[in-house]
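The following block contains the structure, expressed as structure tokens.
Apart from one protein chain that is not included, each protein chain of the complex appears where it belongs.
Just so it is clear, A and B label the chains in written order, and each chain counts residues from 1 on its own.
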Amino acid sequence: QDSTTWRVQSHWPSSSSSYDDSLVRIKNVIEERTDGRVKLKLYPAGALFKAQQTFDAVKRGTIQMGTISPAYAQNQMSLAGIASGLPFAFRNVWEAAYFHQNMGFEDMLREEAAEEGVYWSTDKVYPTEMVVDRPINSMDDFKGLKIRSSGALQTFLTEAGASASYIPGGELYTALSSGVVDGAHWGAAQGAASMSLYEVAKYHVKPALNIAGTDVFIINQKALDKLSDEDAKTVKQALDEQFWVRTNEYLYKEQIALANAMAEQDVQITTLPDDVQQHLTEVAKKSWEEQGERSDKAAEALDKLKSMLTDLGYLDDNA
Amino acid sequence: MRLLNGFINAITRLNDWIGRAVALLIFVMFAVLLLGVFYRYAIDAPRVWTTELTQFVFGFYAVMSGGYVMAHRGHVNVDLLYSALAPRVRAVLDVLTSSLFFLFVITLLYYGGTIAWESVDSMETSYSAWNPPVWPFKIAIPVAALLLLLQGIAKLVEDIAIAVGAIEPPAVASDRDSNPGETA
């Protein structure tokens, strides 16, 4: 029987733990379960396409599959903003997982991506956390910070009173070490470690800025349709299963990375004081509304999210 | 022949004129970067637009240079064999190798065009904190490719004319002006 080979452009560099744990894993699972009828040819970040163009390339069918962050699909997907994480919404990773898989957010994402001819499957949900070079003990400490940020979180941090500026990844380490900025977020503990940020910023800030499905698999729908029904089903099931395996595994590895940083690089955890947390939550709530205004779908998703947070006791009924 | 020379000169002048205007964007990059440093370092209030604006201006500046650089024969080549050849032989060779030029530039024009069109169609913005429109900068790709293509056509016409002996090769043996911009 004929085999199909899909070209897969990743947004992870080959050294990233997710390259092996997510991408190589799904390759092995799919190849094994289809008895080699579906093969994946992997390309590390930037090899064929830059991360920002991968959605387009998959949509056009130049490559059949890719991994992205929802932020790179903002232009095509009105739900991408909510998918990449509303600040200070969830407090635990399981809540974000529940929102995606049990409250139907993943299905909404799939519907919207399908309009672009793309199959969407979230790889995992995980937190985004800051590292800073000084402890944050008060509102003044927080407002005095220069933070490297990007996208929606940059707007959020600015509105919350910190000085958030965008610095490209390639200059982040130098900027943090020379004091151009005092803090940054790059994923959470594993991300910060991968960029050597703990060498120059010794405080890991809790709680998370957001918790979201920040890594996503996308597949060209036509390529998926060309598979036999059985193989297509196998691929989809493997991806569904991947979400749970990886979300849990990632949490586990986060803790290990943080423990290592604390043991080997004298990193300390600094928890934002209550008044700062409260202030950030208030500012965050306002920023959520903008995402809801992007489309009817986005408004629906935001309503779902708010009702869930209300049920959890995080929001007042009238919020 | 007058028509021919007129055509070649018109395209070269067009690219030169556009190039002279775009070249001044270096001041925008310089000023915006310094302003960014000032806002962040001196008054502790970074602006969300400085880095990104510099970035986009640079992309525009870089891509729009293609036609200007070609008009001044500034695209670097390897002159090992080339410089030893007679002008007419060179012209023949250039006509042949121009096929590669056209392949590349037409690809850029067409596929850059589709990228730009999709961006315009959806009024794409960058979704950064500043969130400016991206499409004006994406349009620069097909526009720059078109300017380069025109210059390439002008050069092809000139080369053919030289090859068949219709016009004299340019008097200067050097393939590139040592100081483009000071010649026009």
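Going forward, contacts are C-beta pairs under 8 Å (C-beta built on N, C-alpha and C of every residue); 3 or more make two chains touch, one makes a residue touch a chain.
Simple rule for what comes next: contacts and distances are computed from a predicted model.
*Asks:* Would you mind picking the UniProt name of the chain not drawn here, from "ATP synthase subunit b", "BFD-like [2Fe-2S] binding domain-containing protein", "TRAP transporter large permease protein" or "Arginase family protein"?
*Replies:* Matching the unshown chain against "ATP synthase subunit b", "BFD-like [2Fe-2S] binding domain-containing protein", "TRAP transporter large permease protein" or "Arginase family protein" yields "TRAP transporter large permease protein".
*Asks:* Write the list of chain A residues that the hidden chain touches.
*Replies:* Residues of chain A in touch with the missing chain: 7, 13-15, 41, 43-44, 46-50, 52-53, 56-57, 60-62, 167-171, 173-175, 177-180, 194-196, 199-200.
*Asks:* Tell me, which residues in chain B touch the chain that this view leaves out?
*Replies:* Residues of chain B in contact with the hidden chain: 19-20, 22-24, 26-27, 29-30, 33-34, 36-37, 41, 51, 54-55, 58-63, 65-66, 68-70, 72, 74-83, 90, 93-94, 96-101, 103-105, 107-108, 110-112, 114-115, 137-138, 140-141, 174, 176, 178-182.
Just so we're on the same page, only the chains that are shown with their structure count from here on.
*Asks:* Quick check: how many Å separate the C-alpha centres of chain A and chain B?
*Replies:* Between these chains, centre-to-centre, one finds 38 Å.
*Asks:* Which residues of chain A touch chain B in the complex?
*Replies:* Of all residues in chain A, those touching chain B are 56, 71, 74-76, 81, 146, 149-152, 154-155, 158, 163-168, 180.
*Asks:* Spell out the residues on chain B that touch chain A in their complex, using ranges where they run on.
*Replies:* 36, 40-41, 44-46, 48, 50-52, 115, 118-119, 122, 124-125, 127-129, 134
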